[in-house]
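Can you keep this structure in mind? I'll have questions shortly.
Only one protein chain is missing; all other protein chains are in place.
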Amino acid sequence: MLQTHPTPSGIDLGALASCIEACFECAFCCTACADACLAEDVVADMRFCIRQDLDCADVCVATGRILSRQTQPDWALMRWQVEACRTACQRCHDECAKHAGKHAHCKRCADNCSTCADACTRLLSAIDAVA
Amino acid sequence: MLQTHPTPSGIDLGALASCIEACFECAFCCTACADACLAEDVVADMRFCIRQDLDCADVCVATGRILSRQTQPDWALMRWQVEACRTACQRCHDECAKHAGKHAHCKRCADNCSTCADACTRLLSAIDAVA
Amino acid sequence: MLQTHPTPSGIDLGALASCIEACFECAFCCTACADACLAEDVVADMRFCIRQDLDCADVCVATGRILSRQTQPDWALMRWQVEACRTACQRCHDECAKHAGKHAHCKRCADNCSTCADACTRLLSAIDAVA
Partner (left out) sequence: MLQTHPTPSGIDLGALASCIEACFECAFCCTACADACLAEDVVADMRFCIRQDLDCADVCVATGRILSRQTQPDWALMRWQVEACRTACQRCHDECAKHAGKHAHCKRCADNCSTCADACTRLLSAIDAVA
């Protein structure tokens, strides 16, 4: 899809595509994990995990949408947003990882957050190369 | 991810997973197509396509998020939202299909919208089976 | 803001503006109510309320964004989305109203959901008048 753009921005499309895909996948996982945490018997212990999940989902949706645009990108804005996304994914990973032994949804979510944080790191390097 | 939920809603998880995946993929494609249309020389001819793309992306994000939750689902709300999503995808497909010969992004977007509309149709049947 | 559009759609701008404003206000209230419910001692009793809040916030954001666009509106899509929004607001109101005596955030959220559902009803009439 990204290769069909009439005026590509010059950024490494592989790094861009990986990060977009990771953002939307992570938005799904975090939304589903928050909901699964909510249904656990020990929901009172999952408050912080739910909050991190919800924040991470919101950041990932916004980041995925912004990255999907290649028309005259504003690299400064993109950098801030991808940094916010990396932070959200790292924090959400750290919290979900604490519950990974008990809850399979937290294990899956932690893995996805880690993948998305790594994709953000690679994209930040790709932004540096063109900005 | 959906199979890890502690209190599954009883809906066909295959139909649910397909529709969620299609919604997020369609949200990406429509966002990217709107942006690619914006960069075309003939942008004035792409106004309606851009508008449909933007609406469809918004509906798909909301639908994908709501479908990702399995805790005590409200089938009536889910049905309205999936109907809205199917309509958005059908209309966006119809408009993008008109430009598919000229613009590869419209061809890709039309295909994705069609896939998502079909996934919505299957999910509506799955909702009927449990609601 | 809506009056500055170069090609207005012909719909009653008062009804449109009220519904957009109600959607964004309701998205805020539902997000804040879900979070406040999550922090309550009796969080296990608030599961369904949190779920309804989260769904309602997602629907309201999408509806508010779609309604903010006046370029060649697709009335069929708009109608489905506003119906989904009305349903989400009604259901979220009904659940929040049950907790309104105990939790001030549920009282405030129920009131906002009711306002938004009414704004949706008025907008549906306005759509009927032009579609």
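Per-chain residue numbering starts at 1, and chain names A, B and C are given in the order in which the chains are listed.
Note that in this section a contact is a pair of C-beta atoms (placed from the backbone, for glycine too) under 8 Å apart; a residue touches a chain by one contact, two chains touch by 3 or more.
Just so we're clear, the structure is a prediction, and the values are computed from it rather than from any experiment.
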Contact set of the excluded chain (shown chains only): A, B, C
Contact residue for the chain not shown (choose from C:R51, C:R86 or C:H103): C:H103
Chain A residues touching the omitted chain (full complex): 47-48, 51-52, 54-55, 58-59, 61-62, 65-66, 69, 71-74, 76-77, 80-81, 83-84, 87-88, 91
Positions on chain C contacted by the hidden chain, ascending: 1-2, 4-7, 20-21, 24-25, 27-29, 31-33, 35-36, 38-41, 57, 61, 64-65, 68-71, 103-105, 108-109
Residues belonging to chain B that touch the chain removed from view: 34-35, 38-39, 43-44, 47, 50-51, 54
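Just so it is clear, only the chains that are shown with their structure count from here on.
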Chain copies touching (chain A, chain B) - same or different residues, decided at half shared: same
Whole-Å separation of chain centres (CA-atom averages), chain A against chain B: 20
CA centroid of chain A to CA centroid of chain C, Å: 27
Overlap residues in chain C, where contacts from two or more other chains coincide: 47, 51, 54
